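Dropping the structure in here first, questions after.
Shown here: the complex without one of its protein chains, the others still in place.
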Amino acid sequence: MTDGGERLLSVRNLVTTFDTPAGRVRAVDGVDLDIRSSEVVCLVGESGSGKSVLGLSLLGLIDPPGRVSSDTLRFDGRDLISLPESEMERLRGREIAMIFQEPLSALNPSRRVGDQIAEVLRVHSLASRAEAMDRAIEWLGQVGIEDAKARARSYPHQLSGGQRQRVTIAIACICNPKLIIADEPTTALDVTVQAQVLDLLMDMQVRLRSALLFITHDLGVVAEIADRVAVLYAGQVVEEAEVHDLYARPAHPYTIGLLASVPDVESPRRQGIPMSTIPGSVPNPLELDAGCRFRNRCGKAHDRCMQAPPMIDLQQGHRVRCWLHAG
Amino acid sequence: MTAAPSAHATRPRMGAGPKVAVVYLAIVALAAIFAGVLSPRDPLAINPSNILASPGVRNLLGTDELGRDLLARIIYGARVSLEVAVSAVVLACAIGIPLGIGVAFCGRRVEAFAMRIIDVFVSLPEIFVAIVILAFAGGGLTTLIVTIGLLFFPHFARVAYGMTRSIRAREHVLSAISLGAGTTWIVRKEILPNMVSVIAVQASFTLSFAMLMEAGLSFLGLGVPPPTPSWGQMIGGLKNYIFINAWPVVVPSIVLFATILSVNVLGDWLQDSLNPELQR
Partner (left out) sequence: MLAYLGHRLVAAALTLTLAFAVVFAAIHLLPGDPVTMLLGEQAGADPEVVQKMRVRLGLDRPLIEQFASSLTGIATGDLGKSLRTGEPVFTDVIVRLPRSLELIAGGLSIAVLLGIPLGIAAAKGRGRFSGTAASVIAIAGFSAPVFVSGVILVIVFSLWLNLLPSSGFVEFADDPLMHLACLVLPATAIGINFMGVVARMTRASLADTMTKEYVRLARAKGLSRQAAVLYHALPNALVPVITIIGIRAGSLLGGTVIVEALFDWPGLSSMLVSAVFARDYPVIQGSLVAIFAVFVLIGLAIDICQGLVDPRTRETAA
């Protein structure tokens, strides 16, 4: 739950573009984001919203022809924009860790899993080879893999999907990072396994007291784990609020639409809202114009929507990018 | 039901390499076709008083160990080399493609068995088989063409087999079959058109292999029989005189190298533009 701690991560006007043969794509277009220590922030969006790109941009893992720029990018009091690459490498894995969506492709198929976990410690010179392996085995146990010592010598293809994802969680957690960025960590898993892995991740987060940026499209998960939620659409944050607020008083038509399309009969927050889907699809990133990007799918669009709506502050910590809430 | 074309990529702009390759190959082809007109002299005319001459005014590219004009022999050699290589590839296609398609339509066990045999053929180092066959079958251009064609038909059989199987499994083909489409119809309308691009690429690479094979065999004295000029044969003859004059042997060497290089560059470009999803 919210610690009310200082701001761990502070992002202003993050822009990530890709130069493709068809033109320049603005995958992330002016995102502001704050994450406090030990806070769980969920980044919600459909595919094509830029949410995965956002995660990679924060870690500086966007390669040419992509380019990342921002007005502010501060982590733990340090300015990441001017940080030399060697310093950035020291941050990665140790203070900011990442969990990827598909564990089978995220793990090196020809190296044993114990080795891959131990590697994090060795890269940051935190342990000798033997020590690192011991701690890796320890962590395998902590993420719920039985017979850890034997399993450490397995190759990724010998483990189940759930076990592989536990391994990537171990890799992320072993250095006790201050921030974990999880990019749809349960999406690629079987439904039965998803809950277990999610529980594990939340367990870790609480124990290590790390902040968690959880990227997902699953609103059910968001309701369970989030402290705060940021809704991403076509590369922009369209709404941001504490989780109770978002579910009780959604402000942006897109958020309302998303919530209405979740078939969650039992959630008390949701009763009374009719089920529906949002017509249309995410706009082509090459054809974005100056106006509100959601207006073609919005039931309440009007003339003012031809202009880009500003971010408007509603009550405490609740912001929305929509003309409907302007004065 | 219309046949769906395979991935129709926009052809990437031709880089400098492929353009040069096309121009060069066009020159070679023209030389081959119009040899009689273009050649300054008779390629077979011996001139003992002017052997192993460097390129000069009298003989633009020099002369060989019997005084024959090298430019003339290169031009006629182009005709021979292209003739042999192209014929061999055509033969290989003519045998291999129907075979591959045919095998794909047989039962499972026949398929597996036949492909195994073909795989063994493909893995054998071809030049040895060629040497043995040529030694016993005697010389002559026809034998050469047949031998090289036989060596390379398994490549086309394998490609045709694989393509046939994958095309047959495509949804619109399966639905055509369920609606009663016969085998010949499927082959004509679906399989052949969709195979064209892959076969074309395979043909270009096989062409370069065939030229290499012919040149190698002629170099050893087992290929094109003298006095008919062939680049490989010329290199084989002139190599003994390097210490007297190196220029004559360099001339056909460069020409052969440039030709094979051009075919390969074009083959790569063809591969990239027709089958972009495949890795080179």
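For clarity, chains are labelled A and B in written order, and residue numbers in each chain start from 1.
As a working rule, a contact is a pair of C-beta atoms (placed from the backbone, for glycine too) under 8 Å apart; a residue touches a chain by one contact, two chains touch by 3 or more.
Bear in mind that the values here come from a model prediction, so they are computed numbers and not experimental data.
Within the full complex, the chain left out of the display contacts the shown chains A, B. Here one chain is not drawn; of B:Leu44, B:Ile133 or B:Ala200, the residue touching it is B:Ile133.
One of A:Arg78, A:His157, A:Arg209 or A:His244 touches the chain omitted from the figure, and that residue is A:His157. Contact with the undisplayed chain is limited, among B:Arg58, B:Arg170 or B:Lys239, to B:Lys239. Listed for chain A, the residues touching the missing chain in the whole complex are 56, 59, 61, 85-86, 89-94, 97-98, 100, 102, 105-111, 119-120, 123-124, 155, 157, 168, 171. Although one chain is not shown, part of chain B still touches it, namely residues 120, 123-129, 131-133, 135-138, 208, 212, 215-216, 219-220, 222, 232, 235-236, 239, 242-243, 246, 249-250, 253, 256-257, 260-261, 264-265, 268, 279-280.
Assume only the chains that are shown with their structure count from here on.
Between the CA-based centres of chain A and chain B the separation comes to 55 Å, rounded to the whole angstrom.
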